[in-house]
Structure formats: structure tokens, C-alpha cells
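Just passing along the structure, written as C-alpha cells.
With one protein chain withheld, the remaining protein chains of the complex are depicted in position.
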Amino acid sequence: MAAASDTPVLELRGITKRFPGVLANDRVDFDLRRREVHALLGENGAGKSTLMNILYGLYRPDEGELLLDGKHADISSPHGAIAAGIGMVHQHFMLIPVMTVAENIVLASEPRRNGVLLDTAAAERRVRELADRFSFHIDPHARVHDITVGQQQRVEILKALYRGADILILDEPTAVLTPQEAVELFEILRKLVADGLSVIFISHKLNEVLDIADRITVLRRGRRVDTIPREGATEAGLARMMVGRDVLLRVDKQAATPGELLLHVEELHVRDERGLEAVRGVSFDVHAGEIVAIAGVDGNGQTQLIDAITGLQKPESGRVLVAGAELTGESPHSFLEHGVGHIPEDRHRRGLILDFSLAENLVLHDYAKEPFASRGFLNPGRVLESARRLLKEFDVRGGTPQTRASALSGGNQQKVIVAREVARDPRVLIAAQPTRGLDVGAIEFVHRRLVAERNEGRAVLLVSLELEEVLSLADRILVIYEGRLVGEYDPSVTEEELGIAMTGGRREAAV
Amino acid sequence: MSPVAATIDRLRWGPRRVARLGIVLGILAFFFALPPVEARAPVVPLLVGLLGVACGIWAVTRGVGRLGWGAVAVGVLGILLGVLATRSSGTNLHIVVSWGALVASTLVWATPLTFAAIGGMFSERSGVVNIALEGMMLSGAFFGVLGADKFNSWAMGLLVAAVAGGCFALVHAFFAIHLRADQIVGGTAINFLALGVTGYFFIQVYGDVGSPGNLPRIPNVNIPGLKNVTFLGDAFGQLNLMIWLSFVLLIVAYVVMFKTPIGLRIRAVGEHPRAAETVGISVYLIRYASVTLSGMLAALGGAYLAVGFVGSFNENMTAGRGFIALAALIFGNWRPFGAFAAALLFGASTALSFRLATYSDSAAVLFQALPYVLTLIAVAGVIGRSVPPASVGRPYSKQ
Partner (left out) sequence: MSEPVEAPPGDSAPSAVERLAARHRAGGIVTPLITAMIAFFMGGLVVLATGHNPFRTYKAVWDGTGLNWFFKFGHYHIDLPFTQHRVFFWWDTNANALAPYNLTQTLLLTTTLILTGLAVSFAFRCGLFNIGGQGQYITGAIVAVWVGSSWAGMAKGLHVFLAILLACLAGAALAAVAGLLKATVGAHEVITTIMLNWIAYWIGSYAFGRGGPLQNKVDIAVPISGDVVRSGKLPTFWGNPELQALHVGFFIALAALVVFWVILNRTTLGYQVRAVGFNSEAARYGGINVARNYVYAMAISGVFAGLGGAMDILGWQYRLGVLDIQVSNIGFIGIAVALLGRNTAVGVGLAALLFGALVNGTSTRGLDPSVFPPELAGNLTLMIQALVLLFVGADVLVLAIWGSRKKIGLGRRTAPPAPEGAAT
């Protein structure tokens, strides 16, 4: 790693930012040296993205100041940030899918012909030159929705470089990458730093941070805990700084005793909304009393697979059998009737109707049946009674049965969804990214519940990209990559091995 | 059917091509019965149309659902209309289908739609739904008449119309962009507002007198050499200035939207406003400008209708044309030439509906519903396939 020089190229002093109800940044100090990779580490909600959005001009700080090269600077918009040489690669890409790579990169700084017309040829030429300089392999003429996620990220980096950035901010860049792509990204970063750039790397993944960073700043609940050099930093030490206590990573569970076959998926092929094949011939079984986990990075067909086995989408071909009944291509209603429970990965879009009360949400599947309704008329008394019972049993806090779902915290909302699915006594329970965005307490609850359901004799299918969760809960682990199942493991497998499997092949690991 | 199938197999044409051929045959079945071919034997449209239907069915069996059934429908329709045409009297046919005059008439009715649709394109491409094209058109009609009358010049009329349309558009823009109101409710409100304002001031200013006579009209462009050429002369020899301007507008709009940096930015704002903001583009500014432009263009369309063609103003004279323009825009996939083609189609149906009155006075009233029926079919048949700008209709909040 090239030596970082002394004067900080960028310094944030005493940054404070308040939003209604939350103090996102509390007198945070941060500095970046030339030619260093400085990692910003913290849990969800620690304030990392807020801090960087302030630096990039998307937010204004309530207090504090910013210095560039030792001089006071005022950045009030992304325009100003770009002018100051700061480029940002966001977690959700700021790319326009229907436009080409070149168009995306030159947007707002377009080369012109005759002063008025857009010079597409010049744009593509310049993009190609820039890409070649850093050995990116990018086709300027390709449309963004046709290239892979890893390539899209490279386009984002090129966007910043095209505008002359010498400070690059990357917000959770590996969240959407396979381990192989992450390695390639790190190589690119090292090359950029050697060329003179300084990099801020936001993450919540300890192992990556230890791999790439020169210095690490840990944020917790809006405050800076400490800034330490990489030498001497350990995973356990960082974790303690991030969370403030020792973190229990694994859930207690006994060995599984699988019973009858409850979910049988055979040679399933499913297309995504653009008509491309997302699931390519997936087959697996889940028995009663076991937890099967499908591990994989987002975007490898998990969403389409789940849609096909819950009735939300018709598969192209293949079969889905639930407890022996053929349900291929049936409606969601049919799947529900046959005892399939589904904890969806997006609780706001799918899992809950935020404007309905908790009671109304709890009867979302069964509102038309006894005892909640008879002959087309609802029985509000029984609906409330059942809701009261469930809310108590699942320890849902934040409201009564009449409270609107939108008023609850994420963790409690997820509890409501889990309560609803579990109370229907399903035979097969499908949990998709069930702990996304939840705090530790809620995560613990969900994990305990899934194990309890498995012990009751249900077949549980867990789809997750959190390897720790998978290793902790699963009795069997399947890895999905580019729409295919590429391996089956038992829970004694290492994270590293799983990570390699998620790239679709075996590599000779160098020690 | 098998000789047909065998021929097609031999030619090794894909089913989509065959389906398209079927649609063409269906249209021809009707056209052969009209002047200048004017086949009088019903068997001609019948045969040609049946061939088209056959192609359609073959395509359906080969898996091309939509296009195939479209060919079948067009084939059947072509047979029906072709046979009807063979049974109508020759003179009537010549009155209704005099191609030159029909083309001119089509252009006349299409032009207001063109202006409004292009305006709608700018607004929607930047991400703001503009249901209020109707109201802006109507305001252009009234204020165009007012301006032309008070300043005694059609050019001033056009200017006043554009300003009025721009003002209504600014209101819509403010509510949609700054206040992040629901754009469809807001657009509907603007339509009512325009209706009320134009009606109110029409009565206030012209109450007893009625629409001003001797209104300075937008001139026609007489092309000297063309007058005596049979078809071209009727069609293009004497078109209004605004019609020619609409052609210019089409070209300019295409170049601006797809070949200039400003067009790229407008499209970026419509697809992914946050991405545009992060590279320093002002989403609010672009949207305001686009919506205002759309109001001005729609108003010019309405002004043409009142000051250029009809020569007077009546309350609610645009009669839903703003919505037809919106449908044309969707039909044309938010591209200028596509929208123009759709506008021509709708304009033709209006032109026809007037001429079909030669057959029956009472039925002529019914024919007035034709453009709306056509729009309904177009919207129903096409919507699934055309892709709007990704962020259209969703309010954007700066942070």
C-alpha cells in the first residue's frame, strides 16, 4: 500500500445533523489523508451514509465545518462537491438503466458538436480512453440494464473519475457484489490509490474493512467511537466498538430430525420482468422439521424463485409440489390455502398494508373466512380479539390492534408479519431476508422463532444473503448463483468456502 | 389453408412477418373498394380480407398472439368495410373519399393534437404527468381569440395564447413539483379551472355580442405550382401556416430531445431524478421548464383551432382533444414522430366522421364518437407495450 502523506486532503470537524426524532451525526470528526483508503465502519443506522451525504452536498450539516486541503469549504450541492473533486458511488446506483454507459458517464458534462448538438462519438471515445487507463473493461455503447452489477459499479466509478474526482466515496460497495467481484473491486481501488486518489470506504462488513483499509473509523449511534490504523485491529475488537458489547452470533439449536417431504421443487425455470431467465432449472426438497437455507448474493434469482413457489409468478417450466399437491403456476390464494406461509423480503411493499390497522393486517390472508367473516360480512369483534391475542403472544410493542401499521418500528412490524404467517399454522414457511434492516433484538427474535417453527415440524425455507444468519440457522445450505443451485453444504462449512461457492466455482485457495 | 401454409413455409418467413402481412392485407381489402381502385365487386375485399385473416390465424398458431389476432381483427374489419363500400353509391363514395381533401382535412384536425402531444412529450419525459393538456389547449383557444381580437393581429393572438397556456402550466407545475401534489388530481383541477376561467371571461368580455367577427386569421400557405396537381394540390396546396409549423416543430422536438445535451438531461430527470441530481442537474428547474413549455405548445394547438381554423371561440370547444393528444403521445411511445402518426390517425377519424354525414344526418352524430372509440381501442391495445419514462408521475423531493 502506498504511503499516505501527512496533510489531510479532507477534514470534517464537529459535524452534527438532526432529523425529526433522530440525531444522525453527533459532533463527528473525520479526516482523510492523501492516497489512503479510510474505512467508515458501523451498524445500520450508525450515521455513516448521512455523514457522507453531507460531504457530497446532499444534506447541510446543522453544526460543524468542512476543510479541504486545510481551507474552509462550503459544499451545498452535488455540483459543488463535484467541483471540489469529490465523487460518490452510492449504494443504490445512480444510473439510468435505459441509457448507455457513455450517456450516463457524460451526463451534465456532455461534449458538444457545433455548440448545440450532443457529440455521442466523442463521448464514447473519451469514456473508452478513461476506461482503458484503469484497465476497466467496459463497452461505452452498452445500455446499463444489460450489463452486470459489477460492471455497473465500475461505470459509477468512471462517472466520478470523468469529472476529475481525486476523492472517491464508496457507500457499501460490496453489498451487491459476489466475492469474486469484490476482490476485483479492491484491486481497482488499490490501482486508483497508487494513481493519487484518496478513498473513503463505507461498510458494515468487518473482514472487508480489514482487507482494504489503511485506517478505520468506527461510528456508533451517530458518534465517532475511535479511529485506528489497520495494524493491530481485530474483528472482535471492531465488533465490540461497533455494537458496544460482545455480540452473540449463533443461536442455540439441536440437531434436526427431518420428517415427511413437504416442499418439492423440480427443474424450475422462471423469467424475470425483462423476459430473461432468472431461475434455470432449480430442484430441491424441504422436509418437515428442517431449515433449508438458500444462500446467495442479491440478484441471482432468489426473488423469482420465491415468487414462483408462492404463486406470485408463473414459472416457465418445472414443478412445485406442496405436501404432495401440484401447485405449479397456481395463484397466491391457492398456495396460501395449501399451507404455504411467506415472510416477504420487503415488508413495506408486500408484507404489510401500512394504512391498515394491525388487526386488519393480521387477517390479510383469511379475512373472508370464518370466524372473521360470514356470508360476505366482516365480524370486527372477532378480528380484534384474534389480533389482541397474537400481539400479546408475539410481544409486539408500539400499538394496539387498532394502531396503524405505519406507526410501528421495523422490528415490531416484522413481528406482526411473523405472527400472521405462523398463526395460520403453515406446513411450509418461507422466510426471505427476514432480518433485513432490523436491530439486534429483533434479529434474535426472528431467529428464535424460525428455529421454534422448525422444531414444531414445519418445513422452513430461509433465503438470505447474510452468511452468519445462514450458518447459524440452517440444517442444510444450498448456494444459488446465476439462477442455478451450485452446491449443498452442511452447517459446518466455513464462510470462506460458502463465499467461493457463491461465485459459481471452486478456486484453488492460496492458503 | 394448407396451400397458404405451405407457401409461407416455403418462403421461410417468420410468423411475425406473416402477421404484419395479414394486417396489410386487411387494410388493402378495404382500400381496394375505395377510389381510385374502386373495385365494385364485393368478392374483391372478401378475398383479400380472407387472405389477411388466414395469415393472422397462421401467425397465432405459431405463437405470435397479439399481432396475429390483430391481423384477424383487421382482416374482418377490412372485409366488412370493403363490402359496405362496394354497396354504397359511387357519388357518395367520391364525396367521402376524395383523397386529396381527406389528407388536407386530416392534417387540419391532427395539428392541434400534434402541438399538444409534443408539449405533453416534454412534460412527461421530464417526469410530470400532464393530464391538463386539455385545459391548456382550451385556454390557448380563448386567449388566442382574445389576443387576436384586441391587438388586431393573429401573431399577437398566438403570443397571448402561449403566455396563457404557460401560466396555467406554471400553476400545474407549482402544485406538482413544489407541493408534490397528486399530478392527476391537479391536472384535472387545471382542466376545470381553464373551463371556468375561459367561460367566465368569454361571457364577461363578449357576453351579448358573442365571439368576435372579423377575427384576424392565421393565414394559409398557398403553394403556387401545386394548385393544379390533382392529389397534391388538394392535399398540400393550401394548408394553414400552423400546419407547416407543426412539421417544423416535429423535427425540432426530435433533435432537441434526442440529439442535444438538454434533451439528455430532460430524459435523465424523467427516468431517475435522484441520479440526475447527484451529477448536479437541477431537477426542479428542468421540470418547471418542461411543464411550462408543454402548456405553451398545447395552447398554440388550441389557438390554431380557434384562430386558424374555426375562426371563433365556443365554450369548451376543445371537446376532449387534449386527452386524445395524450393518448396519441402514449400510442407513439413518447416519441415525436410516433405521436404524430397517432395524431394523424385520430385526425383522420375526425375528418371522416364529418364526411360520413353524407350517408345519414342522424348517424352523423353517432360518427362523432369515432375518434373517442378509436382512442379507447388504441389505449387498450397499446398500453401494455409502450414504456413510459420510469419516474413519470412520481413527485421528487429534494433533500
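Residue numbering begins at 1 within each chain, and the chains themselves are lettered A and B in the order written.
Following the convention adopted for this analysis, a residue touches a chain if its C-beta (ideal position, glycine included) is under 8 Å from a C-beta of that chain, and two chains touch if they have at least 3 such contacts.
Since this is a predicted model, take the numbers as computed values, not measurements.
S.K.: If the hidden chain were put back, which of A:360, A:453 or A:475 would touch it?
M.R.: Residue touching the absent chain, from the options given: A:360.
S.K.: Using the touch definition up top, pick the residue from A:33, A:48 or A:287 that touches the left-out chain.
M.R.: Only one listed residue reaches the unshown chain, and that is A:48.
S.K.: So which of A:115, A:232 or A:376 would be touching the chain we can't see?
M.R.: A:376
S.K.: With the full complex in mind, choose from A:67, A:228 or A:312 the residue touching the hidden chain.
M.R.: A:312
S.K.: Spell out, residue by residue, where the missing chain touches chain A.
M.R.: Touching the missing chain: residues 19-22, 24, 43-50, 53, 91-92, 310, 312, 331-333, 336, 342, 344, 346, 348-356, 360, 364-365, 367-368, 373, 376-378, 380, 406, 409-411, 436-439.
S.K.: When the complex is taken as a whole, what residues of chain B touch the one chain not shown?
M.R.: Interface with the chain not displayed, on the chain B side: 131, 171, 175, 179-182, 184-186, 188-193, 195-197, 199-200, 203-204, 207, 272, 274, 319-320, 323, 326-327, 330, 361-363, 365-366, 368-369, 372-373, 375-376, 379-381, 383-384, 390-391, 393-394, 397, 399.
Criterion: only the chains that are shown with their structure count from here on.
S.K.: When the centre of a chain is set as the mean of its C-alpha atoms, what distance in Å lies between chain A and chain B?
M.R.: 45
S.K.: Can you name the residues of chain B that touch chain A in the complex?
M.R.: 255, 259-261, 263-265, 267-268, 271-272, 274-281, 390, 399
S.K.: Which residues of chain A touch chain B in the complex?
M.R.: 53, 56, 58-59, 77-79, 82, 88, 90, 93-99, 103, 107-110, 112, 116-118, 159, 163
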